[in-house]
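Of the protein chains in this complex, one is absent; all others appear in place.
The block that comes next holds chain A.
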Amino acid sequence: MPRITMIEAIAMAQAWELAHDPSVVVLGEDVGRSGGVFRATAGLMERFGSDRVQDTPLAENMIAGMCVGMAAQGLKPVAEIQFMGFVYPAIDQIVNHMSRLRHRTRGRMSCPVVMRMPHGGGIHAPEHHSEAVESMLAHVPGIRVVCPSSPARAYGLLLAAIREPDPVVFLEPTRIYRYVKQDIADDGAALPLDVCYVLREGEDVTIVTWGAMTVDVLQAAEQLAARGISAEVIDLATISPIDSETILESVARTGRLVIVHEAARNCAVGAEVAAIVAEHGLFDLVAPIKRVTGYDTVVPLYRLENEFIPSVVRIVDAVKEVIE
């Protein structure tokens, strides 16, 4: 059982699926010869050849549009967008075609595509390399948005995403690409999509988060435990559609909800989580819902990026506020 990082787990999942499903094709900028700027596709071109693993010209809208065409004609493209900040040219194809080809053709055609992209900041990257704009994509009907929080989850969820008959945007939290190693059996076992994962059980407050922020939230939960506050930590994992049931069940027990995400606050996914609980669990709440998020501004260049990303202190303070 290899002990691997998230980035290695992502490469391993793609290799498994390339080996077991001849319709899978990996494509993107620098994914082949170079093995990806983060090494998420390392070794795949050597192993599977340049038809199955393709270096594309530099054009993101082309990548997304090609995925629509390839998927509609029997392939399962797994495309890499080099950074989430580079997805914008591809939005036309993702929103106008990829997300709705099934719907528009009344099920005659479909788009089983995975669009992988690094997500978020905290790695000292240049301008436009630290974006976390999952809410933009979560807003689009017809696509799933998934974000793993560990190597094992990345392996299992990416396999599920590739096998899903509809398009999946697969967000990879760059900050934790190499944060921990886990023992993962390379057995092709997928994890379920559309469900949350409870990372830590607790009784006093429910904290909902996803991606790299799970690390900070778990640290906050540890500190809170030392003060006698028991926090339940839920990893959203599938950002769209949201597994309301797990969240509502948890809030029904704890009576308090704190939502933590790296993305800016305005119209972000946290607002959707809050709305779900407000609509269906309001009378379970004993305190107002609290959000801890990135600020409503452009992600700063790296000298200030850690002032932007919610700190453990901010999370702990927010929880203390809803407890008091």
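Descriptive notes on the structure:
Just so we're on the same page, a contact is a pair of C-beta atoms (placed from the backbone, for glycine too) under 8 Å apart; a residue touches a chain by one contact, two chains touch by 3 or more; residues count from 1.
By our rule, contacts and distances are computed from a predicted model.
Note on the omitted subunit: UniProt lists it as "Pyruvate dehydrogenase E1 component subunit alpha", one of the names in "Pyruvate dehydrogenase E1 component subunit alpha", "sn-glycerol-3-phosphate transport system permease protein UgpA", "NADH-quinone oxidoreductase subunit H" or "Sugar ABC transporter substrate-binding protein". Note that of A:19, A:59 or A:185, the residue touching the chain absent from this view is A:59.
Mapped onto chain A, the footprint of the missing chain covers residues 29-30, 32-35, 37, 55-62, 85-86, 88-89, 122-129, 175-176, 178-179, 216, 295-298, 300-309, 311-314.
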